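In what follows, a structure is listed as structure tokens, so that the remarks can point back to it.
Only one protein chain is missing from this complex, and each of the others stays in its spot.
Just so it is clear, A, B and C label the chains in written order, and each chain counts residues from 1 on its own.
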Amino acid sequence: MSGAESEYTASVVGGSGFTGGELLRLLYQHPEFDVVQATSRSKERKTVGHVHPNLREMDLRFTSPEDLESVDVLFAATPHGVSMERIDEFEAAADTVVDLSADFRLDTEAQYDEWYDGHVRPEYLEKAEYALPEINRENLSGASLIASGGCNATATILGLKPMFDAGILEGDEQVVVDVKVGSSEGGAGGGDASSHPERSGIVRPYAPIGHRHEAEIEQFLGLSVSFTVHAVDMVRGASATCHVFPNSPVSKGDLWKAYRGSYADEPFVRTVAGGGGVYRYPEPKSVAGTNMAEVGFELDPSNRRVVVFSAIDNMMKGSAGQAVHAANVALGVEETAGLEFAGLHPVGSP
Amino acid sequence: MSGAESEYTASVVGGSGFTGGELLRLLYQHPEFDVVQATSRSKERKTVGHVHPNLREMDLRFTSPEDLESVDVLFAATPHGVSMERIDEFEAAADTVVDLSADFRLDTEAQYDEWYDGHVRPEYLEKAEYALPEINRENLSGASLIASGGCNATATILGLKPMFDAGILEGDEQVVVDVKVGSSEGGAGGGDASSHPERSGIVRPYAPIGHRHEAEIEQFLGLSVSFTVHAVDMVRGASATCHVFPNSPVSKGDLWKAYRGSYADEPFVRTVAGGGGVYRYPEPKSVAGTNMAEVGFELDPSNRRVVVFSAIDNMMKGSAGQAVHAANVALGVEETAGLEFAGLHPVGSP
Amino acid sequence: MSGAESEYTASVVGGSGFTGGELLRLLYQHPEFDVVQATSRSKERKTVGHVHPNLREMDLRFTSPEDLESVDVLFAATPHGVSMERIDEFEAAADTVVDLSADFRLDTEAQYDEWYDGHVRPEYLEKAEYALPEINRENLSGASLIASGGCNATATILGLKPMFDAGILEGDEQVVVDVKVGSSEGGAGGGDASSHPERSGIVRPYAPIGHRHEAEIEQFLGLSVSFTVHAVDMVRGASATCHVFPNSPVSKGDLWKAYRGSYADEPFVRTVAGGGGVYRYPEPKSVAGTNMAEVGFELDPSNRRVVVFSAIDNMMKGSAGQAVHAANVALGVEETAGLEFAGLHPVGSP
Partner (left out) sequence: MSGAESEYTASVVGGSGFTGGELLRLLYQHPEFDVVQATSRSKERKTVGHVHPNLREMDLRFTSPEDLESVDVLFAATPHGVSMERIDEFEAAADTVVDLSADFRLDTEAQYDEWYDGHVRPEYLEKAEYALPEINRENLSGASLIASGGCNATATILGLKPMFDAGILEGDEQVVVDVKVGSSEGGAGGGDASSHPERSGIVRPYAPIGHRHEAEIEQFLGLSVSFTVHAVDMVRGASATCHVFPNSPVSKGDLWKAYRGSYADEPFVRTVAGGGGVYRYPEPKSVAGTNMAEVGFELDPSNRRVVVFSAIDNMMKGSAGQAVHAANVALGVEETAGLEFAGLHPVGSP
């Protein structure tokens, strides 16, 4: 944690938002990174701990986002659209840029235009590497521009990937993905809908159709999904339930083999499928505050449906944790460095 | 509310459970019913208000379930299996019996055996009328044995029925139903999994496959669904999201016509589909404490999917409210009597 | 509920806020009032149900606050300071004005200036009657200007009043009042602090010192209290714990006698003090959605402390319910009319 021992300097652009705060926490306690700058226009000159009360011991004040210090790694936790505008500045300031927005997640301008508005620097789309090591580890090593994935896309991709790896899914199947997310996904701003009285205790259709994370799923799995996102009463967490109808019959043994095959050696994915006790399937609570993803499944004999469950902390594996993990891989640091926190039990609505 | 003006006497067998408490509340404030007995083995001789703090003004003590008084209507809110054992006693005590368990919901012994254990009085399966007026109003009038539906089945049936009424669905389609329920569905008992520390903030696959309410859906809609239930952090409420793939293309206009056609005259179903503001689709919060169901839909142009949302208070429209509604119909009382409460805004996790 | 049968016309100025919504709900289901106007500058021309989803069946649209219709009773649910500016308009529009802000709660300009900013129409301070019938019933009858009390003041006054009535307290004692409130107290606006991620799961010192409701407590009890308010994770509810140190020893029998003496005939206060079961003392949950106040006490033999608990729904007994109750008394309507809802069990964070 002490800067004296750290190998790399790091900065966070957009440090007063929720994902910015998580980045700062992870970097503050990371053995190989030393945070030298955190920017925030609205909180300039305030301490990091003024905004993020868990970081009161951190001796750092937000600076203007205009003057970027030279660092080894720059993490951008700004709203969609900012990074593509400032990419030249970011690259001038750092050898490695990790962007947490949607600006560089997709591969082509055509894809981007289909799901977002016009891209001002489309030439960077191909250059950027997607941050999820489980599907892109080999390309992350030495990467200079990394795009951290969308939280709901991350949960879905991790849940379904083993079925593609094992040939159980081929891409033309009917797949319904029903996602439940916490309020931190809305970011630190939020309007009426995210005020506590209106947001508490809800099961609210948040994106009934047309959620942009579908684009990432299609890009990486080659699968067009029926995707619906609900907001529920938790702060952290994203849970994707994928209702999958394989073309050929599949057994539980096939599924176990597929998931073990894909994830046995992954430090941040574990398979939880049945067994006894209270926690039989993936749950966001079980991984809250950690970089772990839980994936699992159940087989519905009545109609050959496979129900796949995937749970992550949207702020961690779905955002800041994934970004730090990718930076570790990019710089050749121990993959799990700074990401070892095991999570809590019991924990409420983390 | 005063017994002096009430037309009918009523009793609640199993009054100390959650649905028993809701029945007592509804009957206590019902203009046409006068509660003369509430039974509870575990709380015998305690006041109703000792268990249900909202009913401290109610001047009634629980009695043994053995000695049933003669009443016009007996509501049984006992665990599954009790009513079939005691049906002779219930019928001897009351002209109209409304059972809130699963004992008489299905039509045939074969159906029952498929989803539950052996029925000891299968001859009553055909006799009993399903309590949901929206699909069975004509048969409820004058019925002597009424079976209140399952909460998740009720939400699903109400959500999908208009598409069958309008011929948009025919019964052979792929339909995925992803349900989110509150903790009151587990009843007053509950084990480790329903303790506050373990149950707070969860998105927990509660019945990934094989939920028994599928049987009711199949019975009334002629549709075999892919059904998965999640427990989320609320106390009251059931929300069913139905991902429907009609055989033929459908427009938003077709959907509006279908839902208006089925529900324009229903006092306890309203259609909420889009529009502005915070509450654009059905939400359990919006109907908490009421007998209202909200249904709505969205059309996914990308793959001809219709996403149907249905939200109820599982304790009300999904149980005690439905039971009182059915009793109103059965006895020829004003349908909405005792069920007028409009609900609250804002409300947390009702 | 039908306007045809109602005796009085009513309007709500400021109908899109939380207390405005509660007023509309109560008046909509009130047998003697017929709502003819609800105003809202920000939601002009929207339906009431657009903002308050529980009121979708109500056939009314918000109008501009400029043009007030003539009614029998006008309820003002506007921010502090508005009513004193518009009091002439309000009085021109209605025979009876019930104001839910703090503008007319205090008796003198000196008091007002001590706790708030300068009053523009101080001559109305003496004229206005405080809305709490339990301490001011005789003056409410026929009153033309009524000031609904502050929620935390209401809870505290109702909790302590019996000890003054019985002479157990005299006004010079040390009394610490530690209040816990829900998020609806902050109103529909709210800033960062009331966003769901920041507001969930908190025990937050919200007003450590200097809360303005102290002024009302001092006015009505003649008691200067040590007052601290905490925000906790619920939407509705205010719970006041009063730590009282009487000058002379007191017994449990004395306390029971005092509380029964003050409240035996009150329709909206009940005493809950010990006994068995889960709900042994006052709790906001037990009265959520209702106009009931629960008060209770425990005696600490170790230091002659009396611990008094008082729980209300801040939106109801602490605001809109109290206002309607007072209007009932003012107009000679049945006191409990429109306020009979018994509340729910179980209920989450109502």
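The criterion applied here is as follows: a contact is a pair of C-beta atoms (placed from the backbone, for glycine too) under 8 Å apart; a residue touches a chain by one contact, two chains touch by 3 or more.
The structure presented is a predicted model; accordingly, all values stated were derived computationally and were not measured.
Only one residue in the set A:Asp72, A:Asp103, A:Asp178 or A:Glu283 touches the chain that does not appear here, and it is A:Glu283.
Considering the whole complex, the residue from A:Gln37, A:Thr63, A:Gln322 or A:Ser349 that touches the absent chain is A:Ser349. When the omitted chain is restored, the residue from C:Val36, C:Leu60 or C:Val307 that touches it is C:Val307.
The missing chain lies against chain A, touching residues 1, 18, 21-22, 25, 28-29, 46, 50-57, 182-184, 234-236, 270, 272, 275-279, 283, 285-290, 340-350. Within chain B, the residues in touch with the undisplayed chain are 18, 182-184, 186, 188, 190, 192, 194-197, 199-201, 235, 348-349. The missing chain lies against chain C, touching residues 174, 176, 178, 180, 192-193, 197-198, 200-205, 208-210, 224, 226, 228, 230, 232-235, 237, 239, 241, 243, 245, 278, 280-285, 298-303, 305, 307, 309, 311, 346-350.
Keep in mind that, in the parts below, only the chains that are shown with their structure count from here on.
In terms of inter-chain touching, the protein chains here all touch one another pairwise.
Of all chain pairs, the one linked by the most C-beta contacts is A-B. Centroids built from CA atoms put chain C at 34 Å from chain B. Averaged C-alpha coordinates put the centre of chain A at 45 Å from the centre of chain C. Separation between the centroids of chain A and chain B, computed from CA atoms only, is 39 Å. For chain C, the set of residues touching two or more other chains reads 18, 182-184, 235, 348-349.
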